[in-house]
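One structure below.
For subunit A:
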Amino acid sequence: MTFSGEFFASMVLALVAIIGGVLLLNLNKVVHMVVALIFTFVSIAGIYILLSAEFVAAVQVLIYSGAVTIIMLFGIMLTKPYDESEEPTGKWRKIILAIGIVGFAFAVYLGIYNFDIPQVQTVLHENNTMQIGKAIYSKFIIPFEFVSVLLLVALIGAIVLAKREDKEGEKE
Partner candidate 1 sequence: MSSVPASAFLALALILFCIGLYGALTKRNTVIVLISIELMLNAVNINLVTFSKYGLNPSITGQVFTLFAMAVGAAEAAVGLAILMSVYRNKKTVHIDEMDEMKN
Partner candidate 2 sequence: MNLHSILSILVFSPLAGIVVLAFVPKQAEKICKLVGVLFTLPALFLSLAIYFHYLAGKNLADFSVTHSWIQFRGFNVQEPVFSVAYELGINGFQLLLVVLTAVVATLSAIGAVRFVKKEWKGYFMLFLLLETGMLGVFTAENLILFFIFFEVTLIPTFFLIGKWGYFEKEKAAFSFLLYNGFGSAILLIVIMILFAKTGTTNIEMLRKIVADPSDPISGSLKLGLLISLLIAFGVKLPIFPLHSWMLRVHVQAPPSVVMIHSGILLKIGAYGLIRFGMGIFPEQFKMLATLIAVLGVMNLLCGAFLAFIQTDFKMVLAYSSISHMGIVLMGMAAMNQTGVQGAIFQVISHGLISALLFFIVGVLYERTDTSFIENLGGLAKGMPLAAGFLLAAGMASLGLPGMSGFVSEFMAFMGLFKTLPWLAAVGTIGIIMTAAYVLRAVLGMTFGQAHREFTGVFDLKGVEFIPVLVLVLLIVLIGVFPSVLSSPLHSALETILVGLGG
């Protein structure tokens, strides 16, 4: 294994992503958590670039680091008059869950450890966006349309749900 720039970059990005995740769990203030989350999302975008997925990386930054984080911030602001996340749930549950998760991780890691597939030369990085566009508009046209419908439904649903029902109350 050579100590290449790619390797270095990936290590740093991974480290930042993990630290972001850990901070997400351990910070007290919710807003701080969101900031930690942004770090994670951005470094994941970096990882995508390393994996020759430039378009996905761009979308990641746009949607996650941008849109989702902002939505979350709005959610926090709208719902939370007090900031601290209070006494967390039971200690034992945490411990048991931690053990369970570690076990799960271990089991999955066994699979990853044994992941040994010969690398094949790919052309993903060349005209990545165009490849994606071609795939989406030819092979995946129907799922794509479904996704648009889904987004529409989500949009309307979110509006309906979040809309205050005061007006109806006033009418009656």
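Rule of thumb we're sticking to: contacts are C-beta pairs under 8 Å (C-beta built on N, C-alpha and C of every residue); 3 or more make two chains touch, one makes a residue touch a chain; residues count from 1.
Selection criteria: all candidates are chains of the complex that A comes from, given by their letters.
This is a predicted model, so every value here is computed, not measured.
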Subunit A: touching candidate in this complex (1 or 2): 1
Contacting residues of subunit A [partner candidate 1, same complex]: 1-2, 4, 6-7, 10, 14, 17-18, 21-22, 24-25, 30, 33-34, 37, 40-41, 44, 47-48, 50-53, 55-56, 59-60, 63-64, 67-68, 71-72, 74-76, 78-80, 85-86, 88-89, 93-94, 97-98, 101-102, 104-105, 108-109, 112-113, 115, 117, 119-122, 124, 128, 131-132, 135-136, 139-140, 143-144, 147, 150-151, 153-155, 157-162, 164
